[in-house]
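Below is the structure I would like to discuss, written out as structure tokens.
Only one protein chain is missing from this complex, and each of the others stays in its spot.
Labels run A and B following the written order; every chain starts at residue 1.
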Amino acid sequence: MSEPLLQVSNLRTFFSTEEGIVRAVDGLSFTIHKGEKFGVVGESGSGKSVTALSVMRLIEPPAGEIVTGEITFKGEDLLGLKDEEMRKVRGGQIAMIFQDPMTALNPVYTIGNQLIETIMLHQSVGKSAAAEIAIQALDDVHIPNPKVRMEDYPHQLSGGMRQRVMIAMGLSCDPDLLIADEPTTALDVTTQAQILDLMLVLTEERNTAVMLITHDLGVVAGFCDNIQVMYAGRLAERGTTDFIFDDTLHPYTAGLLGSMTRLDEVREERLYSIRGAPPSLIDPPNGCRFRSRCDFAKEICTRDTPLPREISEDHWVACHFAPDLDLIRVKGEPVG
Amino acid sequence: MTQDTTTRGTDPAVQMPPERLLQVENLVKNFPITKGIFFRKQIAAVQAVSDISFHIDRGETLGIVGESGCGKSTTARCVLRLLEPTSGNVWYRGEPDGDSSDAIEVIDIAAANKDQMRRLRREIQIVFQDPYASLNPRMTVASIIAEPLLVHGIGSTSDRMERVKELLKVVGLNPEHTNRYPHEFSGGQRQRIGVARALALNPSFMVLDEPVSALDVSIQAQVLNLMGDLQEEFGLTYLFIAHDLSVVRHVCDRVGVMYLGMMAEVTDRDTLYERPMHPYTHALMSAVPIPDPTVERERRRIILEGDIPSPINPPTGCRFNTRCPRAEFPRCSDDVPEMREIEPDHWVACHFPEVQKVV
Partner (left out) sequence: MTDRPRGDDPNSYSALDIEAEGLTVEPITQWQLFKSRFVRHRLAMLAAVVLGVILLLAVFADVLPLQNPTQQLEDEGGRIVNLLSPRGDYWFGTDELGQDVLARVIYGGRTSLTVAVLTGLMVATFGTLVGSIAGYYGGWIDTLLMRFTDLILSLPLLPVAIVAAAWLRETFQGREALSLAVLLGTLLWGTLARIVRAEFLSLREKEFVEAARAAGARDRRIIFRHILPNALSPIIVNATLVIGTAIILEAALSFLGFGVRPPEPAWGQMAANGGRLAVGGSGAWWLVLFPSVALIVTVLSVNFLGDGLRDALDPTQTIERK
């Protein structure tokens, strides 16, 4: 593996609400390498988006706060940077695209306007040079007639086109890391295929690392080198894409795989389903947070929090019983 | 097939086989776009559903899949008469009702009068996509589930309460929670409440409008299993509206694929997934991600160019011709492809149908 790009260690990001403190991310560590396609998978409330926002330092006190942890990007401590320096990193070296591009684009400016502004903020170029770069960026994301499209307002574009603009904007400053938070969730499946394809080609060309956040294991299967499965603010399992799907170690990952319907397979029987619902992150239970929904839970799961262990090279799992569980029963037989 | 006794309001010409529950013929729904302050005049129309036909047999599940704006939800709402169809027929064969002389036999939902509609509402129910929007936030669980009973004047207050508790149990919720409000429940639980409401009148036909697409994966499986159990237990017939082809493969017996207001292909599940013929079906299927890296690495995607055209001004001829990789001009831009039965019970609306293995 090439050199580390982003190192997050022991990240804790909490939010204070009127009902109590929400431990959205509670002790998370991971590393993303140069050019790596890193998938973060989890259900709503698993802390995957908060992780991304923490890296971008977009968590605003007093609502939320990074309580502990270190975030090192290219050897530099992001949490120690001044606000002004962080602004340079954001959009310049780390770019982010969101689920709903409409909220990320300003409705009263043309997309050309917004692209040029972003480019001029991070590169020392004049306005006409920035416009050239912007047109090129739109062309790169296969937007037809980029010169004409520069004059469009966000609402004049379709959802897929808007997401292309966001990718163009994100990649216009040639970042080292692109954080994509559910970039295709709001899109139709054929548009999703277009966008994922585009993201993969463009980031491969530029050797840009991608942190792809999604709830869809299908999306990461074709896109990512490594996958991190999160549950209730913590790591469940992390490893290469093949490990996660084929040598699943965590009952939660297995449960997710078992409960998914597949295009290429008829499951005549009932789907496996993970019972119940995720715990509240205000005063979460002691021990393993998945235990109330786990078929394998034993007494130790109530008592001790399972710490992530490296079972084989680069395959980490936070479960007391890994790798000794018979997860095939949960996951279903592999498809021949 | 000839013994169909039809009652008033039905077309005696319709010949519905006895196993058939629903037969939709040439359904059209346009939404007018109007302009003007005093005198609204129609300037255009959104052609949401344009001349589609399909049928559902008793006890089976028909899936209708397509992307946003293809008209699948509009179709569902026309079948339920929550929207007034612009034209077309929705023939429905009701449950034979022993004690009533004018029992519903075959009736056109699209032309039913108010009284007929009220009777039909007891047999046809719907489960909605968004469990947060489909439950009135100001009503308790008990009043939500009991509402259909109340509306049809069934039972006393205590009878209805009993029924509510029974229904809560059936959908896997705690029957003691009748006094709670929807916001106290999670998404999956709220969807169960919606299912309980739909079951209240003992319907025989249920429209499921994307019932799991707003839910997390682990919860989706719970609700899909529940729907399967209920179908078995109560002999329900489902019209399953979805955008997710993998969910449809798991749930449906027969599947229709819609694109921009038209039906592209209808056939049974195995034929559709093994031998799809319409180029749009191919593209749609190839775009669905499969949670298996080995399979994903070997797949070849058909990436469609551009976006779905506007339903206000759809392309002439075949509506898919602007994006179709197999389109031949001028045939595809001039002639609207008829729905043809290419092989037994495999209907395709394409001038150049061709089997292509996608998965």
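In this section, a residue touches a chain if its C-beta (ideal position, glycine included) is under 8 Å from a C-beta of that chain, and two chains touch if they have at least 3 such contacts.
Here the structure is a predicted model, which is why all the values come from computation and not from measurement.
Quick one: say which of B:G194, B:P276 or B:G317 touches the chain that got left out.
B:G194
Considering the complete complex, identify which of B:E233, B:E305 or B:E328 is in touch with the unshown chain.
If we include the chain that is not displayed, B:E233 is the one touching it.
Please pick, from A:R162, A:R238 or A:R293, the residue that touches the omitted chain in the full complex.
From the options A:R162, A:R238 or A:R293, the contact with the absent chain belongs to A:R293.
Kindly state which of the options A:P146, A:G222 or A:P279 is in contact with the chain not pictured.
In the complete complex, the chain left out is touched by residue A:P279.
Spell out the interface residues on subunit B facing the chain that's missing from view.
Within subunit B, the residues that touch the unshown chain are 37-38, 40, 77, 80, 82, 117-118, 121-122, 124-126, 128-130, 133-140, 147-148, 151-152, 168-181, 183-184, 186, 189, 194, 197, 200-201, 222, 225-226, 229-230, 233.
In this text, only the chains that are shown with their structure count from here on.
Need the CA-centroid distance for the pair subunit A / subunit B, whole Å please.
Between these chains, centre-to-centre, one finds 33 Å.
What does subunit A use to touch subunit B in their complex?
Residue list for subunit A touching subunit B: 43-44, 144, 158, 160-161, 188-194, 196-197, 215-219, 221-222, 241-242, 245-246, 255-267, 270-275, 277, 293, 335.
Okay, in this complex, where on subunit B does subunit A touch?
67-68, 186, 188-189, 216-222, 224-225, 228, 243-247, 249-251, 269-270, 273, 283-297, 299, 301, 303-304, 306-308, 359
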